[in-house]
Structure formats: C-alpha cells, structure tokens
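This part shows chain A:
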Amino acid sequence: MSLALDALTFLAVAAGGFFFLAGTVGLLRFPDTLSRLHALTKADNLGLGLIVLGLLFQMEDPFAALKLVAVWLLTLLAGGAVTQLIAHAALGGRSAGVTT
Partner candidate 1 sequence: MALDAVLAVLVVGVAVWTVAARDTFAAVVGFVAFGLLVALIWVRLAAPDVALTEAALGSGLTGGLLLGASTRLGRTEAEATGELPGGLLQFAAATVSVLVSAGLIALVLLLPEPAPTLAPKVAANIAATGLQNPVTAVLMAYRAIDTLLEVMVLLLALVGMWSLAPDHLWGGAPGRREPADPDGVLTFVAQVLLPVGILVAIHIFWVGSVAPGGEFQGATIFAAMWILATMAGLANTPPVMRRSLRLLLIAGPAVFFAIGLAGFAIAGAFLAYPADYAKLLILIIEIPLTLSIATTLALLVAGPPEQEPQR
Partner candidate 2 sequence: MIEPLLMPGSATAGGFLLVLAVVLPVLGVLLSLALGGRHAERIALILMPAGLAVAGATTAAVWRTRAVLQYFVGGWYPPLGVAFRADGLSAVMMLVTGLLICGIGLFARVQFASPEQGEGRAPFAFWTLLLAIWGGLNAVFLGGDLFNLYVALELLTFAAVPLVSLDGRAETIKAALRYLLFALLGSILYLLGAVLFYGAYGALAIVILSGRVRAEPVAWAAIALMTAGLLAKAALYPFHLWLPPAHAGAPAPASAILSGLVVKAPFFLVVRLWFDVMPGQPQQAAAQILGTLGAAAILFGSVVALRQARLKLLIAYSTVAQIGYLFLMFPLAVKPVTGHPWSTFAWTGGVVQAISHAVAKAAMFLAAGLIAEALGHDRIARLAGIGRALPVTVLAFGLGGLSLMGLPPSGGFVAKAMLLSAAVSEGQWWWAVVVLTGGLLAAGYVFLVLARSLADPVEPLRLSATISPGRQAVVLALALCAVLLGFVPLRPLELLQIGRPV
Partner candidate 3 sequence: MSIAILYGLCSAVLVGLGLFALITHPQPLRKILAFNLIGSGVFLLFGVVAHNGAAAGFGGDPVPQALVITGLVVAFASTALAVALLLRLFQETGRATLQSDD
C-alpha cells in the first residue's frame, strides 16, 4: 500500500516538476508579455497542483492535507490576479479582461 502511494507521489511530483520546467522555458523563450504570462500561469497552476497532489498521498493528518490544498488555491488566486494586473499594465490600460 505504502509502496503504491510512494509511486503515485513520485509520478505526480515528477510531472509537476516537468510543468514547472516547461513553464520556465516558456517564460524565457516566448516573444511577448502575454504569451510569457500564459506559460508562467500554466506552469504554476498545473505544476504546483500536481506537486500538491503528490504530497497529499503522504499526508496522515487530514488537517495538514487541507492546508496543502489551501496553499494551492491561494497560489491560484494570487497567480491569476497578478497575471491579470500585469497583462493590464502591459496592454497599457486597454482591455485585458479587466474593466477599469
């Protein structure tokens, strides 16, 4: 049982690591702000999500597990919001899904 859980953890964390790597490459290589942001958020959201998922298999305390999920959700919120704000600034106030 524990071996299976460890394997699951390994797979999920490895996959998460891969997304982070891909996102970072995208951040460095993509041509303009918007596509860079796209790469970044995909990496953050998916990569972190997978890593959290992987770690959940190792959790014994449900409260700690809940905290981990909360970390992911807060990162999603912060990442999404900051991306919107940066995109807004990059477009010089034109519409980027933000109404001001």
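We take it that a contact is a pair of C-beta atoms (placed from the backbone, for glycine too) under 8 Å apart; a residue touches a chain by one contact, two chains touch by 3 or more; residues count from 1.
How were these candidates chosen? In short, all candidates are chains of the complex that A comes from, given by their letters.
None of the values given here were measured: they were computed from a predicted structure.
Of the numbered options 1, 2 or 3, all belong to the same complex as chain A, but only candidate 1 touches it.
Every residue of chain A that touches candidate 1 in the complex is listed here, in rising order: 70, 74, 77-78, 81, 84-85, 88, 98-100.
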